[in-house]
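Here the complex is missing one protein chain, while the rest keep their positions.
Entry: chain A
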């Protein structure tokens, strides 16, 4: 299948008072159309910085990338039209109703008023928010909030959806619902989904392919099973051990390791 995202040497250096910090040192990445890609790595590995570059929020200081056929540097507007992004913090005003946020989002994507209203209703039905439309977003539960964040990012039917730690802080039921939602998006709309997570069970269950970043570069990539075989020693190895082997942080004591890293 065709590549919908490809990056070569994508890098970002931040200038700080203590000198330059290389948050991302050079990421080479290919994501195929319709793929669910799990982006793993320790805190500070450069996951969020990479996502923010791919969504045009942050200018790369090196390398190049294309998203859905649009060059990141030359055509950021094209990249914005083709992709949706849900930040870790979400992005809705707690004082505003679900309906107003959804309609405003449609208008930000330049839909005429009536179409924006219709699209808001459609998204609400698709993400099970219809009964919540007149509620202030601040009054939603964690799982409802996440569904709204994702609905906002789907307003313009993007080819690529970037989710930054979408299930952090959700209860197990809401997490399972969110996994179903991500799979449905791919199956029904062919949406490519790139998501970061610290939950290895989530990566294992949801992602077709994993990319493990460490210290700003890709340390390993492949299907979960293949990674386990290569780095964990056997197809039956836990993703936990595989992860620790790749990032050089292990081996962890057998029973004390948390599921989330």
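Heads up, the rule we're going with is that contacts are C-beta pairs under 8 Å (C-beta built on N, C-alpha and C of every residue); 3 or more make two chains touch, one makes a residue touch a chain; residues count from 1.
The rule we apply is simple: contacts and distances are computed from a predicted model.
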{"item": "Listed names \"tRNA 2-thiouridine synthesizing protein B\", \"Ferredoxin-like protein\", \"Heme exporter protein B\" or \"Transport permease protein\", with the criterion being the UniProt name of the chain not displayed", "value": "\"Transport permease protein\""}
{"item": "Touching the absent chain when the full complex is considered, from A:39, A:85 or A:199", "value": "A:85"}
{"item": "Sole residue of A:55, A:144, A:174 or A:191 that reaches the chain not shown, by the stated touch rule", "value": "A:55"}
{"item": "Option touching the unshown chain, where A:7, A:50, A:105 or A:247 are the choices", "value": "A:105"}
{"item": "Residues belonging to chain A that touch the chain removed from view", "value": "52, 55-59, 77, 80-81, 83-85, 87-96, 100, 104-105, 107-110, 152, 156"}
